[in-house]
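What follows is a single structure, and I will ask about it in a moment.
After this line comes chain A, so read on.
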Amino acid sequence: MAAFIIRRLIISLIVIFVGVSLTFFLVHLIPGDPTGIFINPALPESVRQGLVERYGLSQPVALQYLKWLYNAVRLDFGYSFIYPEKTLSLIGDALVPTLALTLSSLFIGVLGGCFIGIASAMKKGTLFDRICSTAVMFFYSVPSFWLGLVLLLLLSYWLGIFPSSQIRSIHHEHLSFVGKVFDYIIHLLLPVTTLSLTLMASFAKYTRESMINALSSSYTIGAISRGIDKRKIIFKYCFKNSLIPVINLIGTAVPFIIGGAITVEVVFSLPGMGRLIVSSILSRDYPVVMGIATLMFFFVVFFNMLVDIISHIIDPRVQLQ
Partner candidate 1 sequence: MKIRKIENLRFGLAVLVLIVVFAFVLPVFYRVSPYEQDLSNPLSAPSIDHPMGTDMYGRDLMARIMKGTANTLMVSFLASLVSLIIGIIAGVISGFSRGIISELVMRLADVLLGFPKLVMILLISGILSRDIFVSFFLLACLSWMETARIIRGEIKVIKESLLYKSLVAAGLSFPKVLLGYIFPLLRGKFLVSFTLSFASFILIEISLSFLGLGYASPEPSLGTLLRQARYDPAGSYWIVIFTGLVIIILVSAVNFIADGIKDSLEENVSR
Partner candidate 2 sequence: MSRDNIILEVKHLTVGYSQKKPVVKDVSFLLKKGECLAIFGKLGSGKTTIAMAILGFIAPIYGMVLLNSINILKIRGRKRREIRRRIQPIFQDPFLSLHPMKRIKTVLEDSIGRESGKSVKRYLNMVGLDASYMDRLPSQLSGGELQRVCIAKALCTNPEVLILDEPFTAQDHVTKVKLAVLLRDLKNKYNLSYLLITHDIFTVSFLSDRVLLLDQGKITETMTAGEFREKYIAEL
C-alpha cells in the first residue's frame, strides 16, 4: 500500500517537472523577443530593467529555465501586463467564484444525476424512465453555455427575475450580512442551475447504464432466485457496484467542470477563472496565461494521483494502468 502511494507520488512529481518545463519551452517557441513576453513593453525603461534583473531574462536560456523552475515552484509568476497585480493574487481572486460555482454544481449534479440514473434504471421501460431518458439525452447533447444563454434570456432579460451578470450587485457593500449572502446566491443561481443540469445528465446516463448492468448481472439474478430480499440486494450490491465507477467518473468530470465552467462563466460574466483564462489569452497577458497553465497542471496531476490512490484503497485490484 505504502509502496503504491510512494510510486504514484514519484511519478506525479516527474510528470509535474516535465509539464512545467514544457510550459517554459512552449513560450520560448513564440517568435519574437522573450522579454516582451514576461515583461510588459509599455512599462518605463528603468522599471523594465529592474524586472529583467529580477527574472534573469538577459541570461542564457539554460539559466532562465532554472530560474523559471525555481519561481514556478514558489508560485511566483510575475506581474500581469494588464492589471497592476501579481499574477498569483489575480488567480487567487478569480478562484473563489469558480470554486463556488464548480463545487455546488458538482454536488447537486452528482447527487441528482445518480438519483435519477438509479431510479430510472430500476423503473426501466416505464413512462418515468422514458421521460427521464429523453430529458437526459437533451441536456447531454446541449452545450452548457447554450443552456445558460437560454436561461439568461428567459429569466433575466425577458422576465427580469434574475440578475444577468457578475457575482454581486453594485450595491453589495451596503447590504447586511444576510443580504450579502442572499445576493451571492441569487447571482449564482442561474449559472449553478446550468452546470448542474449538464452534470446531472452525464451522471444520470452513466449510473443508469451501470445500474442496469448490475441489476441484470448473474450475481443479482442468482441472489433473487435464492429468495434473498430484493431490496437488500439492490442496496448492498447494485448500489455499491454502480457507485465505484461513479467515483472514476467524478475523476473525469473534473476536467469537464473546468471546461464547462469557462463557457458558463463567460455567459454570466462571473469574475472567475474561466473568464480570467479567456481574457488573459485574448489580451496576450502572458504571465497570467503561463501561471494559469502551470497551476492547472499541478492541480490536474495532483488530483489524478488522488483519484488513483482512493480507487486503489477502495478496490485494491485497481493497479497503475
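Quick notes on this structure:
By definition in this document, a contact is a pair of C-beta atoms (placed from the backbone, for glycine too) under 8 Å apart; a residue touches a chain by one contact, two chains touch by 3 or more; residues count from 1.
In picking the candidates, the idea was that all candidates are chains of the complex that A comes from, given by their letters.
Everything numeric here is computed off the predicted structure, so don't read it as measured data.
Only one option in 1 or 2 touches chain A in this complex, and it is number 1. On chain A, the positions that touch candidate 1 within their shared complex are 11, 15, 18-19, 26-27, 29-30, 137-138, 140-143, 145-146, 149-150, 152-153, 157, 255-256, 258-259, 262-263, 266-267, 277-278, 281-282, 284, 286, 289, 293, 296-297, 300-301, 303-304, 321.
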